[in-house]
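Just one protein chain is left out here, and the rest sit where they should.
Then we have chain A:
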Amino acid sequence: MSFFSFGQSAEIDVVLTDAETRKKAEHKTEDGKKDKYFLFYDGETVAGKVNVTLKNPGKRLEHQGIKIEFVGQIELYYDRGNHHEFVSLVKDLARPGELTQSQTFDFEFTHVEKPYESYTGQNVKLRYFLRATVSRRLNDISKEMDIVVHTLSTYPELNSSIKMEVGIEDCLHIEFEYNKSKYHLKDVIVGKIYFLLVRIKIKHMEIDIIKRETTGTGPSVYHENDTIAKYEIMDGAPVRGESIPIRLFLAGYEMTPTMRDINKKFSVRYYLNLVLIDEEERRYFKQQEITLWRKGDVVRKSMSSQATIGAQRFEGSKSSVSSMLDLKCRA
């Protein structure tokens, strides 16, 4: 902002070369609103024009240089002053001098590495943006344009099912099974709960999806849990030998891919929480981590993915019997 009414000022805006064709993606802002931004993937070129428009035509604009930067940074909300830049590219557009009229500058950041997905969370934000700056002695004129980056994965080679026997000694023994350990964001969780021993009076059972955002390192690690979904899978009292099916469609929930130790600054992990509630409102629960990944929109009709689905259904999967006291009870 210029506090001086005399002198020259300018407006900057950044326009991408492929603004007409490039897809936009919705992304949550810090205050919860949803906005659309241009969508980029790792390795894509970021190119366009910087328009510098003089506010008072006829007057000259003196400047110390015009540049454009491509920045990828992590911002921890409790440490706003320090931005951790993991990508930082600069292109000089003009050497120090003066502009006599509005001008447009071309730029291109070729095959830019964008290693992480854009993320706006409770305590941390990871964002990518272009920043065009006209440097001046007293105050710079700059303009930022945020973009959104998605990280894509392909069907994992190994995607074993999760199968475990848990319980409370002599009270409740169940075997739960989820068909995969890695799910993509539009996948379906198919599973079942098999009751081996039921000596308590169960009222109903639900499965919750919990998102845990972890920020900080060492002694000051902070977890922020958020229940993304609660889905009742059984209403009523089961007995021994009963099998309750699970079919949970993930596409309806707002989730991100699993992000592990991003630049050593934060993690976003997802857990399935199986909860049984008895007639006295006591809760018995078992939490299990799942990996979420983002599938590309392009259909990949490969033999390996068909084989994977077939194998999951008919092949015997490894089952692990964990400690009988693994089921937690909370009154």
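Just so it is clear, a contact is a pair of C-beta atoms (placed from the backbone, for glycine too) under 8 Å apart; a residue touches a chain by one contact, two chains touch by 3 or more; residues count from 1.
We take it that contacts and distances are computed from a predicted model.
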Protein name as given in UniProt for the chain not displayed, "Histidine-containing phosphotransfer protein", "snRNA-activating protein complex subunit 3", "Solute carrier family 7 member 3a" or "DELLA protein": "Solute carrier family 7 member 3a"
Touch criterion as defined above, residue of A:16, A:188, A:210 or A:277 at the omitted chain: A:188
Options A:198, A:234, A:275 or A:290, residue touching the unrepresented chain: A:198
Option from A:42, A:146, A:208 or A:278 whose C-beta touches the chain left out: A:278
Those residues of chain A which, in the complete complex, touch the missing chain: 168, 170-172, 177, 179, 187-188, 190-192, 194, 197-201, 237, 239-243, 245, 247, 278-280, 282, 299-302, 305-306, 309, 312-313, 329, 331
